[in-house]
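A protein chain is absent from this complex, but the other protein chains hold their places.
Labels for the chains are A, B, C and D, by order of writing; each one numbers its residues from 1.
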Amino acid sequence: MKIGRVIGTIVATRKDEKLIGTKLMITQPLDLDLNPLGESIIAVDTVGAGIGELVAFVTGTASRIAARKMDSPIDASIVGIIDEIDINKSLLGNK
Amino acid sequence: MKIGRVIGTIVATRKDEKLIGTKLMITQPLDLDLNPLGESIIAVDTVGAGIGELVAFVTGTASRIAARKMDSPIDASIVGIIDEIDINKSLLGNK
Amino acid sequence: MKIGRVIGTIVATRKDEKLIGTKLMITQPLDLDLNPLGESIIAVDTVGAGIGELVAFVTGTASRIAARKMDSPIDASIVGIIDEIDINKSLLGNK
Amino acid sequence: MKIGRVIGTIVATRKDEKLIGTKLMITQPLDLDLNPLGESIIAVDTVGAGIGELVAFVTGTASRIAARKMDSPIDASIVGIIDEIDINKSLLGNK
Partner (left out) sequence: MKIGRVIGTIVATRKDEKLIGTKLMITQPLDLDLNPLGESIIAVDTVGAGIGELVAFVTGTASRIAARKMDSPIDASIVGIIDEIDINKSLLGNK
């Protein structure tokens, strides 16, 4: 999983019929300081995530498992709303 | 899924026979400002995308699901034509 | 596998029910000098890794195999606690 | 698929027996101007590609499908010889 923030949605009238009814959320991956990191993706929402929420998302087969749609052309899904992140960054300086 | 723009096609006379009849579109991934981002890919069109259109594409197993060709050597497919992108970028500044 | 250090945890009350009971650890990939390298991920702990420990983690299908949960939306798992790394970096200069 | 150029071969006497008889081609991914982009890979040739040819290659499961060897440790295959690339780069400037 990666940490991201839901920042928008896309509308696609013409699409694979297996995607009808899915909520397609633009999700921006974030670093540990919650700053944008890398390219945004379009993830299927499976947990009722709202715009602006901090989420955990998965990619690949895990995203079809999350959507309970193994036969849909999905390659990224939101699987959790993050309430809290506890990090001890000082650990990164210790060898 | 990722956001891209269809910018061309390739012609390949000698190819895997399972690819015969597929439309191979050169697709450029875009960032949220719709500027090119990262390397272009050759994606199979499954929704009738035309040159210049803004699309959503998937990679990996999802692309074979999209093409309804699980036994074809496909690793990227266009799955939707994007009509509209709604983003609230100010959310990226909020921690 | 890659080398990483467990630097924290996330709390997600609202999440895919298949993730209930998994320990979600923020893991920072490291280079050979044990400095941070690339973006951190949220990996499922399958070996009792503690905060601060040096670990080996896998991604993709291997992570669901590690978790013994093939039907869970998992795409990264910790599979070992690293006791020792033996590297001969001088080999990198030899052609 | 990605665009690449076959620039060489490797010889490996000691290798997985499932790879015996495969043609292992060093393939350099290219950008749209056909300049090298990113790291080269070793791809299995499935279409009779020669040194110097412009090719389309796939990665992951698609590469085993291409090789018709689902039980071989293959993660990249050449699936087509590119005759022609038609691109309209001006489309990348249009938002």
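Note that a contact is a pair of C-beta atoms (placed from the backbone, for glycine too) under 8 Å apart; a residue touches a chain by one contact, two chains touch by 3 or more.
Computed from a predicted structure; not experimentally measured.
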| item | value |
| --- | --- |
| Residues of chain D in contact with the chain not shown | 5-16, 18-19, 24, 26, 28, 33-36, 39-43, 51-52, 60-61, 63-64, 71-76 |
| Hidden partner chain, residues of chain C it touches | 1-3, 29, 31-32, 37-38, 46-48, 56, 58-63, 65-66, 77, 79-89, 91-92, 94-95 |
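Basically, only the chains that are shown with their structure count from here on.
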| item | value |
| --- | --- |
| Contacts with two or more other chains, residues of chain B listed in rising order | 60-61, 63 |
